[in-house]
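Quick one: this structure, given as structure tokens, is what I'll be asking you about.
One protein chain omitted, others in place.
A, B and C label the chains in the order they appear, each numbered from 1.
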Amino acid sequence: MRVQNMFSVAGPQAERIAELWWITFAICLVVFAAVLVATGLALWKGRKGTGSGHGAHLAVASAVGVSTVLLLFLIVASVATDRALAQIDASDALKIEVVGNRWWWDIRYQDPDPSRRFTTANEIAIPVGRAVELTLRANDVIHSFWVPALHGKKDLIPGRTATLTLRADKPGTYRGQCAEFCGVQHAKMALFVYALPAQEYEAWAEQQRRPAPPPADGPQQLGHDLFVKGTCAMCHAIQGTPANGRRAPDLTHFASRKTIGAGTVPNDPQQLAVWISDPHAVKPGVNMPAHAFLKREELAALVAYLGSLK
Amino acid sequence: MKTLDVSWLPSYKYGHHSLMWWGLMGLIAIEGTALALAAAAYLYVWSQANVWPPNAPPELFWGTVNVALLLVSIVPNHLAKRAAEDGDDARLRLWLVVCLLMGLAMLAVRALEFTALNARWDTNAYGSALWFLLGLHTVHLATDVYDTAVLTVLMFTGPLEGRRHVDAAENAIFWYFVVYAWIPVYAITYWMPRLG
Amino acid sequence: MNPLLERTWRDTGFFSAINHKTIALRYIVTSFAFFVAAGILAALMRLQLAVPENDFIGPDLYNQLFTVHGTAMMFLFAVPVMEAMGVYLVPLMVGARSIAFPRMNAFSYWVFLFGGVMLFGVLALNIGPDTGWFSYPPLAGPEHSPGKRVDFYAQLITFTELAALLVAIEIIATAFKMRAPGMTLARMPLFVWAMVVTSFMILFAMPAVMFASTALIADRLVGTHFYNPAEGGDAVLWQHLFWFFGHPEVYLIFIPALGFMSSIIPTFARRPIFGYPAMVLALIATAFLGFGLWVHHMFAAHLPELGKSFFTAASMLIAIPTAIQIFCWIATLWTGRIVFRTPLLFVLAFFFILVAGGLTGIMVASVPLDLQLHDTYFVVAHLHYVLIGGAVFPLFGAWYYWFPKFTGRMMSERLGQWQFWIAFIGFEVAFFPMHTLGMDGMTRRIHTYPEAMGWGAANFISTVGALMIAASGVLFIVNVVRSYRRGAPAGDNPWGADTLEWATSSPPPSYNFDRIPVLGSEGVVVTGLAEKSREVLITTVVDAMPDHRLAFPNPTIWPFLSAVAVTVMFIGSIFTPWAVVWGSIPIVVGVTLWFWPRKDETREHLALEKRP
Partner (left out) sequence: MFSLAFLLGGCEREQRQFKLPAPESASPAPERTRHEENAHSVAQGKLWFRWFNCVGCHSLGGGGMGPALMDENWRYGREPQSIYETIMNGRPNGMPSFRGRITEDQAWQLVAYVRSMSGLIAQDVAPGRHDGLSAVPPENLRDKR
């Protein structure tokens, strides 16, 4: 399985980097082999004491010369590739703001029309073949955005704004994760990029723009009330309800996501119940407080309500 | 066995001949680097700022008084160094005392300088960098005053031997460093915010 | 053995010892103990990572483990052990009776020891620093690392850098001013050159990290804003300062190892080193270039394009001086008459491991490749190839090589060869798979990973390799203990080497040389130095002409007491800023008494005094 491999490329930039890697690798391999052969020969000669110093200066000088030429070639190749990475047509780019938090990703789809903006977390859907301009910011510490199938990493630094433009040319699901050590749950700060055909993407985005569906039955209604009046709404938001906390992932279409806790566990009712009642059992140190005090039916109602937020 | 007799060699020498001089140059390299980096950090913070300085710049009076004192102190310091190199204990004692008094005066003025910076270390990054630069230089100033004090007392009480003159001469070199290192710091903290 | 000299130069009392060999051996043993301790932490981390979703070690402890592992390996092992080898060998190699500033040397050791004990002490209490050896703010800043954990890290830096800076000064002064007459700069052994170059790098690199860590602790304790963007500071300022130190750091671990290589290869090739002038120039070039590539640790942060290209070029071109040295060693071997012994084996591993690590270094020096490889296990592999292949293997070689000089006994060849092969194979098993893990997307500093990532097999193999390395370490300790007790007597010069440390007995007497030789004049020795008093010969910098005699200080306990006072001040200042004020008083007292001349010593010096 190659879930996060830098050679399983899906975008032009990752592809250029992979090409550069193979060129560099080939040259390095040859140099490595040459040094080993030379060392081996030297040991063989030296052991017998038959190595003559004749021409040794010339040999050393030419080896240094060849090394220099190879290095200069690699510098040129590297700089050229670096230039190429920046040359991606971003004229009609989809603009998304990505904000790093300990330990989740806040994903805000931008649009000139405020009513078309929406927010999700940890999972980014993008249209295939269209450039995406990510604006990267951090709320607390330094994080690093990295989806190897698409592009190299870029740091999210508090107090600074960075942009990363990329494009997926193949539909698929691409995993990434935070690459800059950000504290106790750095290991569990994954994200997913879903590259969807343009139409599918539009349908998905349209769905995300809608407010959350109202509760459909009694338990869901109870869950809704608990959410809105209890501890949840202090940090979480659900569009279309009074819950508008901005400190934790927006849960408007929570049920459309595949994982809980930034890729920590799959999003199913059982895992969700565990997560709500005792998140520290799954991801110790997370800022979500434990809700062991919830009664069993209350927990079930919350799970049912959140499960309805397609 | 053929031998190389070294018993006729002197038992101490001044300047770069002396081992202590090399130790001192190492120290100056370290401290000079540290001051340069603190200055670089100050300029880096500046380069990130929209408005500089975010507070009023340090008041010129006490800072300038101190620059004057530092520059004037070169004279007794130089005379102390000459006296040390001549091995003249009486002159050396005199100029060491003058240097020490000037050093104490500079420390007192430095304390007043800190009150006239118009920024606290916890006001903002400008204040932090400013205090760090001044603080670092003050540490050197204090070290040198302490060093001078120890030497002065030793010159009066003994036990003395010839190579203490080397120590005194090297103390003077460190004093030069403390003075000359201050000039660029003074320029970037007191004048650049006013001119740039 | 000269009893008069022995009486003059021997140490009196454990805490007062100032002989450079005593201090150096303590330094070496202590830093080796820290190496073992930090290695055990690595083994624990490897056990945690051996299988996916392991819960052997929780994230909080794991973060402390990798932080202390990295910090200890860099600050408590790699740099100090290299300096310690220099402290032992440089005076011997240049034909001096002592290191310059021997009391400062003792002080430096105690400060280093107390700092290291503090770091492992807080880890044992489960309150170790947990933000990585690089401790980037704002993560390491006051808001996101509450408590004192990171303050211990910041003060550890102050401890170890203070110790390292003092040693650097001693080594420069010793190498420049205390060489035996006739040992011109052009005759100075390459190891001494390497230590001089390293020491100069220390002088200019370490103030950066001391400044950075002082600013960090000030941010944490007294509310300064160096790294607070909201008040005009910048988190990236730390990165610049840290790596301005951090990259030269790698070279000041690596350059002494080059010195080991250049000592051991000619000895076992039975010929002088090939291309001495080129070797010296290459060392100096490495030092200069080493300061020009710190930004390559920050390619993923946002920086101007042109700057990045410059640092790519500098990072790649630093390979050239190393290449020159490698080619010269190959030429030395080629034209020599090689004798295979354990030291040479360890040194030959360099050609396999370091060269591979250097080549992966060229890969990560390229901006585009680094954007993918940065902060992945590829870099973990790279840095261990460079540091273990480039420094630790040569260091083991150096220990096998100089152990007879240190103790007067040979180490076991058989155990040595076993250790070498287990270490070498274990190393490849542990670290080679990390290259593929990195390319497979495994990021650094993660305490666990989901099974679905497919990283399980390579991680398991790597853990097996780590345990092999641990086994080789055990074998080394067994070999040292056994050889120390009943190894074959070594004699003065068991390897037939030609540097001066082999010209005295093994182990050397406290005064190093009964008769100091004059180089370039066969059989001529120095006379006229006092024997009843610690007199040494100071020579000129370039030509090593006799310049003056200098009486050295006697043993004293004040360096030890001053180090205690410094420790109280450093640790106290973690808890209250006022400790900087009241903690300075005992330091001032201690240092004053340390320097205050004693009457009997002065009388002794006056008797020998000759004015210039």
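Following the convention adopted for this analysis, a contact is a pair of C-beta atoms (placed from the backbone, for glycine too) under 8 Å apart; a residue touches a chain by one contact, two chains touch by 3 or more.
Note that the coordinates shown come from a computational prediction; the quantities given were computed from them, not determined experimentally.
*Asks:* What are the shown chains that the omitted chain is in contact with?
*Replies:* The undisplayed chain, in the complete complex, is in contact with A, B, C.
*Asks:* Using the document's definition of touch, tell me which of C:R220, C:R409, C:H548 or C:H605 contacts the absent chain.
*Replies:* C:R220
*Asks:* For chain C, which residues reach the chain that was dropped from this view?
*Replies:* Looking at chain C, the ones touching the missing chain are residues 60, 121, 125-127, 138, 141-144, 146-149, 219-223, 225, 227-231, 575-576.
*Asks:* Touching residues of chain B against the unshown chain: what are they?
*Replies:* Where chain B meets the chain not shown: residues 122.
*Asks:* Would you write out the residues of chain A that touch the absent chain, in ascending order?
*Replies:* Those residues of chain A that touch the unshown chain are 140, 158, 184, 229-231, 233-235, 247, 278, 280-281, 284-287, 289-291, 293.
In this text, only the chains that are shown with their structure count from here on.
*Asks:* Based on which chains are in contact, what kind of graph results: line, ring, star, complete or other?
*Replies:* Here the contact pattern is a line, an open path with two ends.
*Asks:* What's the distance between the Cα centroids of chain B and chain C, rounded to whole Å?
*Replies:* 31
*Asks:* Which integer distance in Å separates the CA centroid of chain A from that of chain C?
*Replies:* 38
*Asks:* When you check chain C against every other chain, which residues touch at least two of them?
*Replies:* Residue numbers touching two or more other chains: 234.
*Asks:* When you check chain B against every other chain, which residues touch at least two of them?
*Replies:* Within chain B, no residue contacts more than one other chain.
*Asks:* In the complex, go through chain C and note every residue touching chain B.
*Replies:* Residues 100-101, 165, 168-170, 172-173, 176-178, 181, 203-204, 206-208, 210-211, 214-215, 218-219, 222-226, 228, 231-234, 237, 240-241, 244, 518, 521, 523-529, 537-538, 540-541, 546-551, 588, 592, 595-599, 602-603, 605-606, 608-612 of chain C touch chain B in their complex.
*Asks:* Touching residues of chain A toward chain C in the complex: what are they?
*Replies:* Contacts found on chain A: 1-7, 14, 16-17, 20-21, 24-25, 28, 31-32, 35-36, 38-39, 41-43, 45-47, 49, 51-53, 56-57, 59-60, 63-64, 67-68, 71, 74-75, 77-79, 81-83, 85-86, 102, 140-142, 144, 146, 148, 151-155, 157-160, 162, 175, 177-187, 263, 284-285.
*Asks:* Would you tell me which residues of chain B are touching chain C in their complex?
*Replies:* Touching chain C: residues 1-14, 16-19, 22-23, 26-27, 29-31, 33-34, 37-38, 41, 44-45, 48-49, 54, 87, 121-129, 131-132, 146, 150, 154, 158-164 of chain B.
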